[in-house]
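Heads up, one of the protein chains got dropped from this complex, but the rest are sitting where they should.
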Amino acid sequence: MSRIWETPGGIHPPANKRQSLSLPIDYPELPERLVVPLDQHGGRPCRACVEVGQQVLKGELIGVVDGPLGAAVHAPSSGTVTAIEPRPAGHLSGRPARCIEIAIDGLERWTSRQRVADYCQMSAPQLVDRIAQSGIAGLGGGGFPTATKLTTSGHPPIATLIVNATECEPYVTADESLMRERADEIIQGIDILAHIHGNRARMVIGIEQSKPEALAALRTACAKSAVEIVEIPRKYPSGGERQLIYALTGKQLPSGEIPANIGVLCINVATVYAIKRAVIDGEPLISRVVTVTGGACATQRNYQALIGTPIKHLLRHSGVNNNRLNQLIMGGSISGFKLPSDEVPVVKTSYCILAPDIDEFAPAPPERACIRCGRCAEVCPASLLPQQLLWHAKAANHQQLEEHNLFDCIECGACSYVCPSHIPLVDYYRAGKVHLDAARQVKSNAAQARQRFEFHQLRLARLEREQSLRRAARRSAAVPSNAPRAPVARLSSADIIADAQNRAASKQPTVEQTLDKLQRNISMLQNRLELAEQRLVAASDDTLNKQNSLRAAVEGARQKLQRAEQRLTEQAHG
Amino acid sequence: MGELSAVSAYLSTSAVLLGLTLMCGALIGSAWALFPADRDRRIVHIDDLLPQTQCGQCGHPGCRPYAEAIADGQPINRCPPGGQATIDALAELLGVESLALDPEHGTENSEISVAYIREDECIGCTKCIQACPVDAIVGAAKLMHTVIVDQCTGCDLCVEPCPVDCIDMLPAPINGGRGLASSALLAKSSILAHRNAGQAQRELP
Partner (left out) sequence: MMSPASSLAHSGQSTDNIMHWVLLATLPGGLALTWQFGWGVPLNVLLCSLCALACEAMALRLRGRPVGFHLRDCSALVTAVFLGLALPPLVPWWLVAIACSCSIIIAKQLYGGLGNNPCNPAMVGYATVLLCFPEEMSRWLTPQALLPEDLYQPGLWQSIHLVIGGGDLIDGITGATPLEVLKHKTGLMIEQVYASEPVFYRASWAGAGWEWVNLGFLAGGLLLLRKGIFSWHAPLMMLVSLSLMALFYWDAGSSASHGSPLFHLFSGASMMGAFFILTDPVSSATSIRGKLIYGAMIGVLVFTIRSWGDYPDALAFAILLANFAAPTIDRYAAPRAFGHSAQRNGVPPKEDQ
């Protein structure tokens, strides 16, 4: 039995997992339409590589990675692309995301799947590439592209490969049901990961003691394998990456670093399963196990749901009683967040949909003043001082927020859970992080602008210097100091003046030329005025600001036109 | 005799104290003259607080020149892009009383905008390129110009010189927090959201 290190803090909320574990994983019938967001991972959203009206096959690439930290998006089923537009998304920010809508034909026609009989024949980069092609991103909620995580360069060799099977959050049983039913495939996935890292790493599955069936299934599956199974005591949030690494290895991941820097790789168990499906069965990540639970559901169970399935569809399948439902939660009861609507689709990071009965959670009483009782500090898994953070977050004191390590907060919600004053601490921290991030951004942008301005000034100064040097050089070349000055001297001053007048007269445009130029100018300005007015009319349904600026443009064009016309009349009369 | 010595002791003590006071006063008063290096450091600190828009609305050709002017005693309330927040920060830094923004130099704009060139109308005159204080416009003579949105500080200086009026100041995009303008906007909106939440909580029952 391996040693387990005890992590700081933590809470023991009611698990509420039994409800959704009584039935096996179900395959719900296909919905009519799938809405697949292009933004399901850490980096920039994917770029759609299909067009509206295009036929797609199941597993076909529809969104390509655009920039670092992206994960490709595939069509979860065959059908026709009907729209590519922003839709409400199951994201914390509540901001709509660009989605591809597919009207599915129900035929489930696959693209060609390349199965691999023996992945051991493939090299590590080939396997990582295959995982990248399959669009796998952390299914435990992080959404970090797995291929990026698996790259073997840029850090010390991986000594410990941790499979995160803790699933400590109440209500969530997606991973547990997966382990109960598909333990063999999970072990195969671990073997693939071990192969990528040269079969040298210690392989550990970290799992909470409270999952005896899953434990038994895993034990049977890895009887002949070198995979170690370590049971850790039930505590929320034991499944936090930093917490689990510490519990299993005794190493505290330094703040701001990634596990690979200390030779550890930590991957969620569902992701491992997805890796197996991708490598051996050639299936990209197009579906995942989702727990649909909560008192408002007639049947609470896990579904193997296609990515993009509207939540409404799953809820209908679970016989949700809309009269007993007043909120929808993405995630578990502690770190989950409220969904804006039930149109939101299942994405790669959705592990649980919680549809609680009205009476299941008492509505949060109004927030009271913090009495600094310190309970939050006792349960904080990152050993922060949440009460101080709250104080500074309310005061928007950036320096203190940073010095109290706000960015080490993993937003687990343990502090909010115990707060006797019912302060939504995590919301304050999230706002504080956005705030702090923005302040940092403003600062770095200002520094950049300053640098560019200084360079601009420098450049102007240099140009001027060069110009004056050139002028001086020309002057000295034109008048060599030792050359006889006679020719210049011979010209009388009257000659010079006449010469200059001649030059000026030859440059002076005739009245016709001037008029012509002004005419042209006016016609151009008229064109522009028309164009601007057209644009203003076209933008009538646009935002007020844009309209205002367009209106200003029209006005500006009109004024210029008037000035030009005035000058024309002056010229014509004068 | 005793009385006399008491009076002289009183007088001498007063004289010494007065002397000390005057000396300290003179020292503090002449500190600027005695430690000229501090001026440069002050300018750097002041410049750090200015928004680096380089818009020149303060009457100086950029933020750094205004910082120098502030260090030499000019009023701190002439920066409309920085707004009240910048004035407050400057007041705190310099230990002076905060002022309201001087309306002669412009008004604080809650919406942050950046410049856009209507590219099909641009005649390629390069006038805006010369006007841009941060070199955020690219292009060549007689060829179309465009604004590097992420580098645009929204200073407005390119709008006036354009002979064909093809530059619009439009609200900055919020794309993942890139760009000066968008992040400032994000900061403002999150403060607002935060305050509103607090307000709602307070007003509850």
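Just so it is clear, A and B label the chains in written order, and each chain counts residues from 1 on its own.
Here is the rule we go by: contacts are C-beta pairs under 8 Å (C-beta built on N, C-alpha and C of every residue); 3 or more make two chains touch, one makes a residue touch a chain.
Only a predicted model underlies this, so the values are computations on that prediction, with no experimental measurement involved.
The omitted chain makes contact with just one of the residues A:387, A:445 or A:549: A:387. Considering the full assembly, A:377 is the residue among A:178, A:377, A:439 or A:561 that touches the omitted chain. Of the candidate positions A:35, A:62 or A:426, contact with the unshown chain belongs to A:426. Shown as candidates are A:368, A:459 or A:474; the residue that touches the absent chain is A:368.
Counting the whole complex, the residues of chain A in touch with the unshown chain are 7-8, 11, 13-14, 92-94, 170, 242, 246, 252-255, 329, 333-340, 361-362, 364-366, 368-375, 377-378, 381-385, 387-388, 399-400, 403-405, 408, 411, 413, 416-418, 420-422, 424-427, 430-431.
Quick note on the criterion: only the chains that are shown with their structure count from here on.
The centroid of the Cα atoms in chain A and the matching centroid in chain B are 33 Å apart.
Those residues of chain A that touch chain B in the shared complex are 44, 366-367, 394, 396, 427-428, 431, 434-435, 437-439, 441-442, 445-450, 452-457, 459, 524, 528, 531, 543, 545-546, 549-550, 553, 556-557, 560. By the touch criterion given at the top, residues 47, 50-54, 62-64, 111, 113, 121, 132-136, 151, 153, 164-165, 168-171, 176-177, 179-180, 183-184, 186-187, 190-191, 193-194, 197-198, 201, 204-205 of chain B touch chain A in their complex.
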